[in-house]
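With one protein chain withheld, the remaining protein chains of the complex are depicted in position.
Going by the order they are written in, the chains are A and B; count residues from 1 in each one.
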Amino acid sequence: MSETINLTLRVWRQKGPRTQGSLETYKAIDISTDMSFLEMLDVVNEELTVDGKEPIAFDHDCREGICGMCGVVVNGRSHGPEKGTTLCQLHMRHFSDGDTIFIEPWRSKAFPVIKDLAVDRGAFDTLIQAGGFVSVNAGGAQDANCLPVPQEDAEKAMDAAACIGCGACVASCPNASAMLFVGAKVSQLALLPQGKPEAAQRALSMVRTMDELGFGNCTNERECEAECPKEISISNIARLNREYFKAGLFSSVM
Amino acid sequence: MNWFTNTLGSSIGKKLMMAITGLCFCGFLVVHLIGNLTLYGGKDFFSAYVEHLHSYGPLVTVAELGLLALAIIHVLTGLTLFFGNLGARPEGYKVNKNAGGRTIGSLTMPYTGILLLAFIVLHLIQLRFVNYDETMTVFQNVSNTLSQPAYVIIYIAAVIVAAIHVSHGFWSAFQTLGANHPKYMPLIQGVGIVFSLVVGIGFGLIPGYILSL
Partner (left out) sequence: MELDAKIPGGHLKDKWDRHRFELKLVNPANKRKFDIIVVGTGLAGGAAAASLAELGYNVKNFCIQDSPRRAHSIAAQGGINAAKNYTNEGDSIWRLFYDTIKGGDFRAREGNVYRLAQVSNNIIDQCVAQGVPFARDYGGLLANRSFGGSQVSRTFYARGQTGQQLLLGAYSSLSRQIAAKKVEMFTRREMLDVVIVDGQARGIVVRNLVTGELECHEAHAVVLATGGYGNVFFLSTNAMASNVTAAYRAYKRGALFANPCFTQIHPTCIPVHGTYQSKLTLMSESLRNDGRVWVPRDMGDKRQPHQIPESERDYYLERKYPSFGNLVPRDVASRNAKAQCDEGKGVGDTGLAVYLDFADAIKRDGKDVIEKKYGNLFQMYEKITAQDPYETPMMIYPAVHYTMGGLWVDYNLMSTVDGLFVMGEANFSDHGANRLGASALMQGLADGYFVIPYTIGGYIAGTSFPEITTDHPAFKDTAKEVRERTDKLLSIQGKRTVDDFHRELGLTMWDYCGMGRKDEGLEKAKKKIQELRGEFWENVLVPGNDKDFNQSLERAGRVADFLEFGELMVTDALARRESCGGHFNEAYQTEENEAQRDDENFCHVAAWEYTGDDKEPEFHKEPLDFENVELTQRSYK
């Protein structure tokens, strides 16, 4: 059964990428505990609009936890306090009447704020462009069953491929490192025979690009794994490390 | 050799250097601890160990220079990573909360590292860069030093700091080297904790033993 709660929100407001931002206070009144966190923000925004104020900008799209578009830091936790949950699937029943909730955007040099809670995650696209693909043109593929893949490898590849590119790993990493994101993609393709021919090139290129984009360095804090809404394991980071050393020290790729 | 510096110069390459030098220091800690345990055998036993060690002559110097090189790499790389990481998040969060991944060890790594560096400098001044002769044997110096309450406090604090540093550093080095396997990772993590306790207790009890003499 749903009930309603009242909350105080401390929301990061910032007009644009180059302006100073600050935390503003808003009241969220009569919030049903069945609402999702984003629906709660919708309600607040409707009220702000009617009051002649500018609503809070935040990114969101599918609202079913798969597109990776949403994500803010709620009380110091990426996507809020629930494990394995995106912000859009976080429900207000996890909060109590009278709570004060701090809402801040992802913080990383590589993810500049666009407005309020919306950030630019184009750096993730740049990372995939650096090598997160298999170079096959449409039309040239052999029959799908010509290449058996051990079920275990396929499952592990799928575990890594579940990444939704939301950026919570970067946001929650004390060093704003993108190692889990890169590790997941490199792992997916390293585990599958299709990814092998370009494995060395991929690992080197993606890691170098990651450094250029301004992400921090991994210090094995494991916060990424703890906050990842798809619960992607840091064993993928270890695999990235192996792939990288193999490529850097033993392959002929420069 | 461009490929070599390129490989080691990246974020993962730097971590590789941290891991390898760090594991070397773990090895050193083991040797150092074994050596120090001879203290528990009494003055003569300890002095025999010291003499045996010194009998290696130039090899000791080589080992010391090796340790110095490892220390320089570990410290400089560590500082580079630390400042790089500060720059990766120019604007911090107003509210920070641990999601369950961090430990005291991982959280304090750069700071315990700097404290350890300071202690090692002090430790070397006190015990290494001393003119030992008949009037001042190593054993005398050790027992003198460890009789000063101020130094004992610093020493015990440093040992705790080292244990904390190692509690994260040990398993973290394996993770960085890519040695994360579902069958062995729990073992590695367990060994890391045991190792940090052994370091803490093994070194930490020495002043007590000296004082009880």
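What we mean here is this: a residue touches a chain if its C-beta (ideal position, glycine included) is under 8 Å from a C-beta of that chain, and two chains touch if they have at least 3 such contacts.
Remember, predicted model here, so these are calculated numbers, not experimental data.
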| item | value |
| --- | --- |
| Left-out chain, listing which of the shown chains it touches | A |
| Touch with the omitted chain, as defined above, among A:H60, A:R107 or A:R222 | A:H60 |
| Residues from subunit A at the interface with the omitted partner, ascending | 2, 15-16, 32, 34-36, 38-39, 42-43, 46, 48-50, 52-55, 57, 59-69, 82, 85, 89, 91, 93, 114-115, 118, 120-122, 124-125, 128-130, 132-145, 147-151, 154-155, 157-158, 161-162, 164-165, 188-189, 192, 194-195 |
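The rule is simple: only the chains that are shown with their structure count from here on.
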| item | value |
| --- | --- |
| Contact set on subunit B toward subunit A in their complex | 2-4, 6-8, 10-16, 81, 84-85, 87-102, 106-107, 109, 168, 171-172, 175-182, 185 |
| Contacting residues of subunit A [partner subunit B, same complex] | 10, 23, 73, 75-78, 102, 104, 107-110, 172, 174-177, 179, 207-208, 210-211, 214-227, 234-235, 237-242, 244-245, 248-249, 254 |
